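For reference, the structure I am asking about is given below.
Every protein chain but one is kept in place in this view of the complex.
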Amino acid sequence: MSVPALEVRGLVKHYPGVKALDGVDLVVHQHEVLGLAGENGAGKSTLLKALVGLVTPDAGEIYVRGEAVRLRSVVEAANHGIGMVFQEQSLVPNLTAAENIVLGSEGPAVRRGIYRWDAMRRLAQEQLDKIGSHIDPLARTDSLSFADRQMVEIAKVLRIEERSQHPPVIILDEPTSVLESKEIETLFAQIRRLREFASVVFVSHRLDEVLDVCDRVAVLRGGQSVGEVATAGAVPGELHRMMIGSTGSDDHYHENAAVPVTAEQPRLSIRGLSGSTFHDIDLDVASGEIVAIVGVHGSGREDVCRALFGAEPTTAGEIRMDGRKVDLSSTRAACAAGIGYVPAERKIEGMVGPMSVADNMTLSKQQARCTGPFVAPRKQAGLVDGWIKRLSIRTPTRDTAIGRLSGGNQQKVVLARWLVGGDIRLLLLDHPTRGLDIGARSEVYRLMRELAGTGVATVLLADSLEEAIGMADRILVMTDGRVATEVACPNGGKPSPLDLVKVMV
Amino acid sequence: MSTPAATRPATVSLRAGRFTGFMPLIALVTLMAALTAVDPDFLTQRSLTAALRTAAPLIVLAAGATLVVLCGGIDLSIAALASLSTVLLALWLPDLGGPATPAVILIAAAIGAVQGAAHVLLRIPSFIVTLGGMSILSAIALVVSGAGTVRVVDDSTVSWLDLYIGGFLPTSAAVAILLVALIALVLKVTPLQSWVSATGYTESAARLAGTPVDLVKIGVFCLSGACAGFAAVMLVSRQFSGGPTMADNLLLPAVAAIVVGGTAITGGHGSVWRSLAGALVVTLLRVGLPIVGVPSAYEQILYGAIIVVAVALTLDGSKVSTIK
Amino acid sequence: AVLTGCSEESGGGTAAAGSESCESSEVRLVGQVRNESNPYEASWLAGGDVFAQSVGLKQERLTYDGDSTKQQEQISQILAGNTKCLVMNVLPNGDSDTAPIVKGADQAGAYLVTQWNKPADLKPADHKTWLSHITYNGIESGQQIGDALSTAIGGNGGIIALQGVLDTAAAKDRFAGLEASLAKNPGVKLLDQQAANFSRAEALTVTKTLLTKHGDNVKGIWAANDDMALGALEALQQAGRSGKVAVVGIDAVPDAVSAVQKGDMTATVSSDGTWQGGIGLAIGYCVATGKLKVADIAAGNRAFFARQFLVTKDNAAEFAQPKANPADFECGNVFNRVAGPLT
Partner (left out) sequence: MTVATEVAVAPRRPSRRGASLRDAGPPLALIVIFLIFAALSPQFRSADNVRNIVDAAAVLAVVTCGITFVLMMGSIDLSAAGVMGASALTVSLLVANNRNDNDFGLLGILIAVLLGCAFGCLSGLALVLLKVPSFMATLGVSAIGLGVATLMFAGVQPNITDTMLESWAIERLLGFSYLTWIAVACILIGWLVQRYTRLGRYAYAIGGAEEVLTLSGVRVKPYKIGVFALAGAFYGLGGVMVTSQLGAGLVQAGDGYDFSAITAAVVGGTLLTGGRGGVLHSAVGVLLVMVLTNGLVQVGVSPYWQGGVEGLIVVAAVAAAVIPQRRRNQVVK
């Protein structure tokens, strides 16, 4: 076999209190798509950042086409032909797509600090043509759809081709977590095209995706390489076992724990709800029921969810909880009515990064930690520790800033926020498992079941159709801001994803 | 669109973290030492007493505005509001006597709340609301006072603020420190601390957690107004008069006090204690430099250089993601 | 906690007032003005230095950037130091700033001379160490230049007025003087009045606006100080109307005097910064060293208008170079320029 495109030997990276990388070995061959799997915090992102010069390893070597290199910056990495699409999208929203594509290596597009817009457009167009995207290079990035932006990111990464004479290595860190299934398909097509002239490293927590698009999967655990799997004929279970070091439960969605819904008076009942992006929504959710809303981008389901939480204005309609009409003009009113909301954008909407786990957990239900108007530190400590234990949240202490936890554990804290008060009646979950590894997902699912068991009604905007089908008792399909149809989804009588896709488009 | 944080989080150990909490105090002590080195007469009890008395209104102003800054906003109207309050107090003292003081503080609080409400309801940046508020309040003060100083002949009801406890601790300074302690205590023992920091760090998340963000914001503007009113009472007790521009020049020192204390101007991180130390640093700079004989021109140059360095020392970089 | 008045314990001044007189070398001279960045106040401090040198001392210069609170802060810090034989010549920022300064000086036993600003009902005669308050008669000067202006425009036509900082006594008195002048000269009409805050730059913009508003009706510009008059001159030049509109101001700063000499400006009124800077220290020094007894100072000299002169083209040459004359500051001469008691 030819010399590997990229090789990593014994990479070590310490963070205070954490050994993020503990002697990782990794080989990326030419013209292959290598999957990288591992739990949250296994060290995937750290490893990849080391490969593009954003993280300086404490020990270990990196070889590019057999040659030992030291990567001190993104630019150096790019000069060696290594480029990365980051876990969260990283484009400058108020620049044009073209500028984003050439950012950092403008080449002929900028001469002596002066922009040549024509040259820039041409350069960008070349990159976009490579991946067959038809967007206008001079469109502002924030006017593009998610999928188009992802295309721009890939186009941007492909610029490294011009910067090194060798086939590039392109790293994609969880590119799919924010994409819809159709967009994912497009992306995969691009990845397969890339393989023709490049090597690709691909990270996703959706193991089926990994198996689908990759040629080989390397697994990290606790900052160490624990093996690799050729994808041909591999099953997710096997990967999962390597990731966590033991056999995962077969019952991923905890369907056994699902409780039958008794149809009495609905917990949530909305009639004719309309807003700027949705119209005339009717929906009933019974106590203990999990209702998933599915739909493509622009179907308006996020806004319905936000409207139910008072975070989006409505123009018409009526909302009742347990038969009583409620006014949801502010998030505060919604909280008081026993509604909880877990937003999709965890980092900026879900949690207050620099604040402690304890304070984040009690942010919504202050009364739970207070006696009278005063905070009772003991009470809070007991309460928070109780929930940390109950949800097995992995955090050094309750006073650790939540921003330092891994995504899964952050999400558990955000969920716990609604539970500490003990008065939650309706949970609105917007992509609650986005970016979580299988283990953490499974925990979240278990938690959802447990809550449903105690009578909490749940509205779920699932990360994938499989998740919706696995978790929901009933699925609402939304298109263009209206409820297109409703699909019953009882245990034992689950529809197939294909059934849903048919009604979605 | 969310973006990954590229700034590698500074790897400060816990001990270093605790150390930065003392930075404002260290800055204060260093400055005192430097001033004393230049002029040994500076470090006398009487001189310190005078400095404390001088700092009192600034402490009060800065303490109130600190909460606004913690919430991520800024209040540029405090000084103009304090000026207006001195005029109102001076006008009302003859008729109302003692109750004039609470009345003025209430009015100032109400004006603060109105600005807060305008900021929250009209969705205008606090910088603009309070900049507008500043000119409007100045105009009102000018008109109400007839563009002149309003003398207070009988200041018996406010003169207690200009006394000394035990002969050396100015009452006004004691009251100011008490106020800071009170604000800090209330924040600490109630959910307010959580609400304020959550609002300051990540307002959208705070709102989606059901935190009463709007109320908290209006509340802090209200408190900031009340503090401005209270600072005005101190000024009147010291000046025996009210004037439409009396406190105007305290705006930048008050903001400087907050920032020099190490409170992040982007919101979230900081405390009123830090502003107390900051106010003392700023006061020492304002009065100390000329008193120890620094010529006027060099005084300004030194002032500028020292506050910049002081902020560099006190601001805990690891707590503030991007410095704009 | 024991609440006490600040007189004994903290004011602490064991001094002076009348008890025993100081050695000349013991005297501490402090001059305080707004800033050193304008000619008038710079000349004040220079005058203070001239006097200090004449008695072999050094003046401590304080400036407070036109910031009332900062002025108070500095005063209380000064008074917290050694106040035995302390002499202060202070320009209070506004009327309201005088009372606390006086009170502080009283308690500390420091000798104090104030200038320009003080509330009418606060009188040096009621105090032991507040030796004197010196000012110029703003009503008179406002009226003098008003009259000069109306003569210059032939007693007939429209004028505009540029006011100073609205809440200062100087601005108000001077404007009152203009009103008195207008009453005497019925042919002259006040077209407009705007505040330009004693600032050259603001006067420039305001004048330009007023010139377009009133056009050729503007025959004269009355400015409450020379800085604004100079700003108005620039505005006239930029509007292409220099020489066609008469301009008057107050203060006799060097630039204005030379403008008067050249005929660009009609008149200004001398207020002699150099003398003011020295005289306050001189009075204090004389009392502190026992050469002058407070009791001996005539009642009319405890608060007085200093002599001022209308500067016109005829006499401008005399005022072109303001220079302090140490003879003015001798203890026998300190009240030579009294034009009358403060009314």
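The first chain written gets the first letter, and so on, giving A, B and C; residue counts start at 1 in each chain.
Heads up, the rule we're going with is that a residue touches a chain if its C-beta (ideal position, glycine included) is under 8 Å from a C-beta of that chain, and two chains touch if they have at least 3 such contacts.
Note that the structure is predicted; figures quoted are calculated from it, not measured.
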Partner chains on view for the chain not depicted: A, B, C
Among B:Ile128, B:Val153 or B:Leu178, the residue in touch with the chain that has been omitted: B:Ile128
Residue among A:Asp22, A:Glu174 or A:Glu349 that touches the chain left out of view: A:Glu349
Absent-chain contact - pick from A:Glu67, A:Asp129, A:Asp142 or A:Glu185: A:Asp142
Touch list for chain A against the chain that is not drawn: 54, 73-75, 78, 86, 90-96, 99, 103-106, 110, 113-115, 117, 138-140, 142-146, 156, 277, 297, 302, 306, 310-313, 331, 345, 348-349
Residue ranges of chain B at the interface with the undisplayed chain: 1-7, 69, 72-74, 118-120, 122-129, 131-140, 142-143, 147, 203-204, 207-208, 252, 255-256, 259-260, 264-267, 296-305, 307-309, 311-312, 315, 317, 322-324
Contact footprint on chain C, counting only the chain that is left out: 35-39, 42-43, 45-46, 163, 166, 192-195, 199-201, 204-206, 208-215, 230-231, 234, 237-238, 240, 253-255
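We take it that only the chains that are shown with their structure count from here on.
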Pairwise touch network: line, ring, star, complete, or other: line
Maximum centroid distance from chain A, chain identifier (CA atoms): C
Central subunit by CA centre of mass proxy: B
Centre-of-Cα separation between chain B and chain A, whole angstrom: 42
In the complex with chain A, residue positions of chain B that touch it: 1-4, 6, 8, 11, 13, 188-191, 194, 197-198, 201-202, 204-212, 214, 268-269, 319
Touching residues on chain B, where the partner in the complex is chain C: 41, 44, 46-47, 49-51, 53-54, 57-58, 142, 145, 147-151, 153, 160, 162-168, 171, 235, 238-247, 249-250, 283, 286-288, 290-291, 293, 295-297, 299
Chain B-touching residues of chain A, taken from the complex the two chains share: 15-16, 54-55, 86-91, 93, 141-142, 149, 309, 311, 330-332, 334-336, 341, 343, 345, 347-355, 359, 362-364, 366, 369-370, 373-375, 417
